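A single structure is presented below for examination.
Shown here: the complex without one of its protein chains, the others still in place.
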């Protein structure tokens, strides 16, 4: 009988990070994929995934709508609480052999709790890394609930082992997000999604901005946004600006984006919610500089050789390649850093986060490894 | 202005373990106590706490009823999910400066998630220890969400630091459960609660049994129960048997207890739900042997010098004193181990888990320490 | 394309009441059955249905565990709230054309709200009747949310129309519970389930007791139970006593049952949780008197001609046949009424609640009627 692998996706970014794994599970002779879409993926406002995922050939998707309005600091907690409740029902009905949860957003905790409290082996992808924000707490807490770890880098593996995880359960497979980036990098024929990005399609040079609220610095969200916006506005280069994840503070940023949009001032800034994963990576590959605090700058962009300006504390401590220049949230710092990157141009591709076979490796381990829910810290 | 310290109690055992801290917070000039009672504490069936806590002089208790019927493996997850949701509302309404969560039961995760996701500094008592069961996962996951740690032993402190916690946030205060045990040990005048325990009050020698389901060994719950029951039945010594915590499997044990009770066979076994913390400790102090898998055997009993037979994997790995003899779940092993302890009699008091001032120490640190919700693994 | 009919069952009693409709939907060429099992049906403690329903040939059952421990007055509300949340997800995933909800237990409100708030046409079976208890409020509130009504009696139809429901949406089909009762009545060959009822299987004369807590008289639950128990105890006739539904007060009754069982006093009382619907009806058919406050006494028993003593306010106002003698909760009144019924013996069968074809009629209407979610009171 095939092992049932239930993958829970809670955010648009997680889909592109896990897509090659989903495919590898789907085609694996000993595995059966159970795909759950929840959280912000269910909403167009945050770049809904349901259509996209269907178009990519995944069917029988289980949908869970659990996102609370996020103006309030209770929203992340309540969304997660609802997620625990509803995922428990999903797991009761589809009885997976393994649950897979991804990265470190707060909602990943839902899948981790529901699975571990129901004695279902839990696999965690992208554990062992270091950042700022609530993500740092969530990532390590999920690792402590997980039975199997698939990590992106050697130092992530070392860190999990130092934290007391059993070495044979920590697999250095590389990150599946890199699998897709490598395909995009290689395949010059991959079509750029002109329709979504028409306004700057012919731009010889453009920026991409991905800036998420740092929940632990909630008081500064608005100022941080305006520093960055002012910088981009002054640079006056065509820019694709992705609207933020539904973290505490996102409502505030969306409001400011709307206010700015209404001024009609800088027609060169084009706000986007989501792109198809491959189109997205193509956009990143060709951009002159990726600005903000998304992990895409650290992960996929390092492989693609894209110059990155990483702002603030959100990615603080995460391993990085030469393509990243850090800046704080002052207008000058941001503008200077972007200028350095525009002057520098493309970087060499770095394979820090993987070699392109992570999805297949992980699927294979999931098919073969002995499953258990009993674990104990090693010291 | 006083710091508001919100303590969330989810199980009867947690109350006696934290009672001296509650008092210390209540009387501290710079602190204000916000007490939340939730989970199984709300139900008589599991030894309801609400009356008891009122009688002890704590008022304005906030009550949250969130326990699902636990026949089903989803119950722990859903109870926790509901807890996250409802505690988020409590925190929104009482806006604590610090949330305190205790030990490692699954429901502690509710308070940990609600607080950390709402950027409220989270203090964790009894982290850094090692056991079996889902508790092991929960304990370390809560540590990863917590900003401040109050640990019972030096090795627990070392373990948290090894796990990457910042040393200055890990306080070796001893365990508040020991505070109460020391008071009971010293004070010969403390009244034993004869009313609740009338049937064996005059017993010269009696056993106490505290056996909880091991959720990760759910298939064996019934057999484990009957092994132990058969052993106690054959020993034919007056016995106080505490009904289990509301873990997955408890419904099954309660059903077996009922079935056994209906036979009316061994009138020497008296089933109990709860006792007042002091009465409970007095019961433990004077018993000939404490049998089962409760951490009370490892913690309070070591201070009280009570002989303990610890059965199965639940406390596997937890630091222990000489008073503990381990046994597996076979009838012979249990009977032999109990006989060894009956022959041995009292042990020397051991102060492994604290010196009796933990409550006061913790309150003092909570009053003075700099609060922050930003933390990062140290390596 | 077949119409998808989603039937939500929340209590053991509802299954036997709706079973012929489930079969009729399942075999109907234009209908497709989506069966959801939730609430107390998920728990053995309250007569779990999941195995039984599978054995009856229904598959792909969707399971929702949402029952809170019911010691507390919040349990019914929270169970219902959880039900709304989880059923909304079920409906989102299986997108039914019609949702069917049954009778008047508090949890039926979950299905009614989830369906009506999601613009899914809602059909209600057994509306328009009158009783006491919270059921009275729930039943009429559900009627006000429902778009299609399938009622058991002519006066129920008149009552719904008087309440402002559009006449052409109120169908007098009879009650599906009677369908099964007629089959049992006719078929002498139907096997009685001796295994479950071994202790009185050879009894020439026996009582059946079905007594549920009246939530709006919560303070009296314990006294009501003991009045009835004393009466049955003194009559000293073999008795099958069904444990109560999970209403507020059930925990108290279960505790008293346990206490009574432990006395081992009256070995003639056999406590039961559930029986297969047909076995149950056979038990009722042959019993000397059905005692308590279940609607079974009013509905199925009138068809079967079983003498019934109906106690207290729970069925107050419900249309009844000659087979019912009412009594209040005094010991004398109960004993006298039972004696009257024992002296009287069997009654003529009455077809007040249906003629045996309700399931087929309802399925047919569901297949053909125009569906709409727009309704307005008629005055």
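For clarity, chains are labelled A, B and C in written order, and residue numbers in each chain start from 1.
One rule holds in what follows: a contact is a pair of C-beta atoms (placed from the backbone, for glycine too) under 8 Å apart; a residue touches a chain by one contact, two chains touch by 3 or more.
Keep in mind that what you see is a predicted model, and the values were worked out from it rather than measured.
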{"item": "Contact with the hidden chain (one of C:134, C:272 or C:333)", "value": "C:134"}
{"item": "From C:55, C:204 or C:376, residue that would touch the chain that is not displayed", "value": "C:376"}
{"item": "Residue of C:32, C:61, C:94 or C:118 in touch with the missing chain, whole complex considered", "value": "C:118"}
{"item": "Candidates C:74, C:183, C:261 or C:349 - the one touching the absent chain", "value": "C:74"}
{"item": "Omitted-chain contact residue, chosen from C:4, C:144 or C:222", "value": "C:144"}
{"item": "Absent-chain interface as seen on chain C, which is shown", "value": "72-74, 76-78, 80-85, 87-89, 91-92, 106, 109-110, 113-114, 116-119, 130, 132, 134, 136-138, 140-145, 159, 162-164, 215-216, 218, 313, 316-317, 373-377, 379"}
{"item": "Touch residues of chain A, complete complex, unshown partner", "value": "42-45, 65-69, 71-72, 74-75, 78, 82, 246, 251, 258, 261-262, 264"}
{"item": "Sites on chain B contacted by the missing partner chain, in the whole complex", "value": "62-65, 82, 85-86, 88-89, 92-93"}
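To be clear about the criterion, only the chains that are shown with their structure count from here on.
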{"item": "Mean-CA-position distance for chain C and chain B (Å)", "value": "42"}
{"item": "Computed distance of Cα centres, chain C from chain A, in Å", "value": "50"}
{"item": "Where chain B touches two or more other chains at once, by residue number", "value": "72, 74, 78, 82"}
